[in-house]
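As you look at this complex, bear in mind that one protein chain is not there, while each of the others sits in place.
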Amino acid sequence: MAKTILPYIISGISVGGQYALIAIGYTMVYGILRLINFAHGDVFMVAGLMMVYMAAALPLYIAIPLMIILTVFLGFMIERVAYRPLRTAPRMSVMISAIGVSYLIQNLALYITGGLNKNYPAIPWISDRVTVFGMETSRVTIITPFLTIILVVALVQLINHTKIGMAMRAVSLNFETSQLMGIRINNVISATFIIGTFLAAVGSMLFFTNYPGVVPTSGAMPGLKAFVAAVFGGIGSIPGAVIGAFIIGIAESLIKGLDTILIVHGTITEQIGFATFSDAFTFVLLIIVLVFKPTGLFGEKTTDKV
Amino acid sequence: MRKDKPCVLKVEDITMQFGGVVAVNNFSMEEYEGEIVAIIGPNGAGKTTAFNVITGVYAPTNGRVSFNGERVIENFPRGKMKKAYLGQNAGKYTGHLEPTPDKLTALGMARTFQNIRLWKSMTVFDNVLIAKHLKRTSNLFSATFGANRVEEQMQREEADALLETVGLADVRDELATSLPYGKQRRLEIARALATEPKLLLLDEPAAGMNPQETVELTKFIGEIRDQFHVSILLIEHHMDLVMDISERIYVLDFGSMIASGTPAEIQTNEKVIDAYLGVTDDA
Partner (left out) sequence: MKQVNASQSSKKSSWISFLITLAFLALVFCLDQIIKPTNKMYMLLTVLQKGSVYALAAVSMNLLNGYTGLFSLGHAGFMLIGAYTYAIFTIPSSARDTVYQYFDAAIRVSFPEVLSNMMGPAGTALGVLAAVILAGLMAAFFAYLIGLPVLRLKSDYLAIATLGFAEIIRAMFQWQKLGPITNGSNLLKSFARTSKFKLEVGDTKLVLSTFVPVLIATASIFIIVKLVNSTYGRAFKAIRDDEVAAEAMGINLAKHKMISFTVSSFFAGVSGAMMAMVLSIAQASNFKSAMTYEILLMVVLGGIGSISGSVIGSLLFVAASEWWLRGLDSGTFLGINAPGVFRNGFRLVVFSIIIMIVVLFFRKGIMGEKEISDLFRARKKKARGAAQ
């Protein structure tokens, strides 16, 4: 039994780590702007595509940093062009703008790639196959959770012990008051987008290494799931997003393998097709959380004033 | 006090606790038909919270509200509150009634808001007409397919008549939010009246008004009571207005009631003066 489940758990932890890196971008942006940045998943996809094109022309030690820089620049520009002009607009307008950006990025990617699947370049060392607990997997599966945790710890330090981190916390508590206190809101928001997209860029390397390739819609599902992870953990909370992401990653991986696991275990004799629901499960979880504990695992409760 | 008249509103031992903060503590009051009653108190005394409890926005932690002799709201410390409850009279109430505000409006309570809440994208006329929605007898289908034409026409006429009475007929087709402040307040009251209430609750109706407007409003509130046969409960800071029109006053301070009585009694009450002017520790 354990032997059948273990590979699914390990790959679940790995996928969870990748979701976590995307989820942080969502949760930080939501914490500050109260905006679901629908384009975030697509930025993640663009990071993957850029890697494909750049690795073909440049050596990896240039391609990787360049890819990260360009992705961060993209995230920064999206905020500048599509969200900043709507700062005083109703929240619905900003959300529509985010959906519009997502639509634009996907169509642009469709045009450039011609809709074809682009093979992700093999990154030496992390793509190598290794054997752990008697099962073969790529090294990226093993290092993802550790790298995620290192990055999250670094981020938490940044938020708790630097000036910009303090400004971020202030802005997420109260937008208007922070402005009155002399915090440069726009800088804080830009910094948030930069950090969020940086983590998504790193996440994209880990994610796509394990997948056959990148297509224009590759970012949509991981993006949505990462967002759900952020809601699950309590939106605005970084540790919440990370824990939520690991839970979703593991659960999803287990559901994908549930047929096999149950057959090996002898509970069922034929495929039931649970794998169809591996994506839908995330949303079931989301709805359960929203209905029973809308503030998520670590979110704070707020009351409306009449 | 008009004790000979039936009791419209009876509030018993209302306590509202948010986390560890008791915003309203064991507040009781009564209002009789046709009365104008005021709740006053310094900022943060819990007046608006009490208002929100009576109108169903918040469920009280403990206590009961009866309207027209019918028990409409009742609660007692339950769940997590059972241990955390800091108020009094725990165990006195055992019922659980937690209606949403619209149910209470349907029974005959209507309110205005401290920070005006008109429907922004709509005209003055539509603001009043929508409040008539409550009184419809048509269902979704008859309304959609125009089978309620008579009722619709009647409601439109009633809304126009109401605007005429409150003196807003000339701005009927203006956007509600384009009106001057004083008229917006007046419109909010008209909108509340459109629901045909028995009890009208006004949350700081004179907030932000100049003395001239306040005088007009005072007159207006008196007129409304007589014309529409409503009882009025109001929260107010303008003492001129309160002392002028209310028949009885309840004074809240730090969530608790410190005095109640006629305006003359309240004006000379030591506790009230202390609450408003502050009292030194060694006094």
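As written, the chains take the letters A and B, and residue 1 is the first residue of each chain.
Basically, contacts are C-beta pairs under 8 Å (C-beta built on N, C-alpha and C of every residue); 3 or more make two chains touch, one makes a residue touch a chain.
The structure presented is a predicted model; accordingly, all values stated were derived computationally and were not measured.
Here one chain is not drawn; of A:99, A:154 or A:264, the residue touching it is A:99. When the full complex is taken into account, the listed residue touching the unshown chain is B:148, out of B:48, B:89 or B:148.
Considering B:55, B:214, B:231 or B:246, the position touching the chain not shown turns out to be B:55 (whole complex). Remark: the omitted chain is touched by one listed residue; of A:60, A:86 or A:297 this is A:86.
Looking at chain A, the residues touching the absent chain are 34-36, 81-82, 85-86, 89, 91-93, 95-97, 99-104, 106-108, 110-112, 114-115, 217, 220, 224, 227-228, 231, 271-273, 276-277, 279-280, 282-284, 286-287, 290-291, 294, 304, 306. In the full complex, chain B touches the hidden chain at residues 55, 57, 100-103, 105-106, 110-111, 113, 117-122, 126, 129-134, 136, 138, 140, 143-146, 148, 152, 155-156, 160, 172-173, 191-192, 194-195.
Going forward, only the chains that are shown with their structure count from here on.
Centroids of chain A and chain B (each the mean of its C-alpha atoms) stand 48 Å apart.
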